[in-house]
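What follows is a short report on a single structure.
== chain A ==
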Amino acid sequence: MIFQIILLIMLAYVVGFIYFGLYRNITARIQSRYGPSVYQSFYDSIKLFSKKNTVNFGWMFYLGPVIMATGAILTLVLIPIFSDSDFLRSVTSQGNLFVLLYLMVLGPLGNALAVGTGGNPFGVMGVVRGLTRLIGLELPFYIAVVGLIIAANSSDIVHIIDLQKTTGLNIINHPLLFIGAMISMVGFFGESPFDIPGAPQEVYSGPRTEFSGKFLALLMSQGSLFAFAKLVLIVDLFLGGADSLEMLILKTFAIFVTIIFIGVVYGRYKVEQAVDFLMKLPTLIAVLGLARVVWFG
Partner candidate 1 sequence: MNSIFLLLNLLPILFLYQFGGALHVELNFTSSFTLSLIQTPLGTFFAYLSMISFLLVTIAQKSKKFSFSYYMLQLLLSLAMFMIVLAGDFITFFIGWEIMTWSSYFIISKSKNIDTKSLQKYILFSLASAFSLIAGMVIAYSFAHSFDFSVISSAFRDMPFNIQITLIVLFSLSFFTKAGVIGLHYWVVDTYSKAPDLFSSILSAVMSKMGIYGLFLIYGHIVGYQELKMMFGTILNGTNFGYTLAWIGVATSIIATFKAITQDEVKKLLAYSSIAQLGYIITVIGFGTAYGVAGAMYHTLIHTIIKLLLFINVAAIVAQTGKSKFSELGGLIYRTPVSFVMLLIGIIGLAGMPPLGGFASKFMMYNAAIDTKFALILIGMLFSGAASFLYCYKLVYGIYLGHPTSKNLETTKEVPISYLIPQIILALLLVLTGAFPGAFIKVINPVLVEFSLSTIPYSGLGVMNSAVGSFNGLFIISAFVVFFVLILLLITRIKSKAKNNLNRFDISYCGEVPAQDTSLHFGFGFGADLHKIKFANAILKRSSSSFYESLATQTKKTSELFSRMYYGNIHNTMLIILLFFSALFFIGVN
Partner candidate 2 sequence: MLEFFNDTQTIHFIIIVGSMSLFFIGFYGIATQKNLVKILVSFDIMESALFLFFIGLHYKVGLVAPILDKHLKTFTNMVDPVPQAMILTTIVIGLAVLALGLSFGIEYYKLTGRNDISKMNELRD
Partner candidate 3 sequence: MSLGYYFLLPVIFSFLTPYFKKIGLLRASSILLNLLLFLQTLVYTMMSLPQISLFSIKPPLGIAFILDGYSLLFLLIFTFSGLMVSLYMPWFFKANPRRDEARFYLFFNMLIAGSIGMILSCDIFNLYIFFEITGICSYTLSAYNKDKLGLESGIKYLIIGSIASIFIVFAIMLIYLQIGTVNLGLIAQRFHQIDPKISVLIVLMLFIGFGTKAELFPMNFWAPDIYQGSISPVNGLFSSVVAKAYLFVFFHLFYLFGLNSKYMLFVMVIGAITFLVSEFTALNQTNVKRLFAYSTLGQLGILFMAFSTNSIDTVSGALFHLTSHSISKLLIFLTLGILIHKLKSMKIDILGGFKSTFLTIVLVISFLSVLGIPPFSGFIGKILILKGFALSHNYAAVAFILLVSIVEAIYFFRIIAMMLDKSRAKVIVNVGVMNYAILAVLAALIVLFGIYPSLLLHYTDLAANALLHPTNYLTYALGVGL
């Protein structure tokens, strides 16, 4: 089991970084540039790890990124990666969707503590924007997840995956829920138009303002792990999971590319615009999907 966990983390690390490299490449191509190397994220992270000094504002500042990374890894191991496989099944069976929903916020909150300790007002502004954005951002996603749970009458992800084998994929059964969840996902990936918390031009890159060196590297690494975890979650919930590594990569990449395409073409919303928007159309779509599940499912 421990071996499997290490394997999983490494897989997620590699895949996550490569995805981010691809993301930067694809973005560049859309903007008619060449773009950096696919492995640029590796370079960045190794460079940051090997920085010769790092600012540290105290122990809470030190622990913040660690908590965030812990949250990401815990999220990762609690999501079933493969359907029809015993891979880490004994671990994933200990949690369920609600645990995941809240674990996804635990990391950012731990990081927010570190940002607060840093004492940079811009960092805190970024955190507050992030948390405010969360009010709107989680709404469509929650509705989608709740809809799926009610449809499957279980908050166990494995059960939801299994159910899709008999009833068909959820993306087809519940397209409205899928749209809602995807719009939220754009925000969860920090993409435009919901990327206000870390806007460099306004709040000095927000929560990450004071982080440097190994802390920044750790944050980047957990970001890629976390991104992978979120992609797998979407695949599990809507695309019926993946029974092999190829399918996993294919499906997650499909989702990822969709998110990139949405993100690249939009400008940035102000935080209140973002929340207002999220509480209108995406929420409405998701609620319609939910109503369909509750009343006609």
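Here is the rule we use: contacts are C-beta pairs under 8 Å (C-beta built on N, C-alpha and C of every residue); 3 or more make two chains touch, one makes a residue touch a chain; residues count from 1.
As a selection rule, all candidates are chains of the complex that A comes from, given by their letters.
Keep in mind that this is a model prediction, so the values were computed, not measured.
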Among 1, 2 or 3, touch partner of chain A in the complex: 1
Candidate 1-touching residues of chain A, taken from the complex the two chains share: 49-58, 60, 62-63, 65-67, 69-70, 73-74, 77-78, 91, 94-99, 101-103, 105-106, 109, 112-113, 116-122, 124-125, 127-129, 131-132, 134-136, 138-139, 142-143, 146-147, 149-150, 153-156, 204, 209-210, 213-214, 218, 270-272, 275-276, 279, 287, 290, 293-294
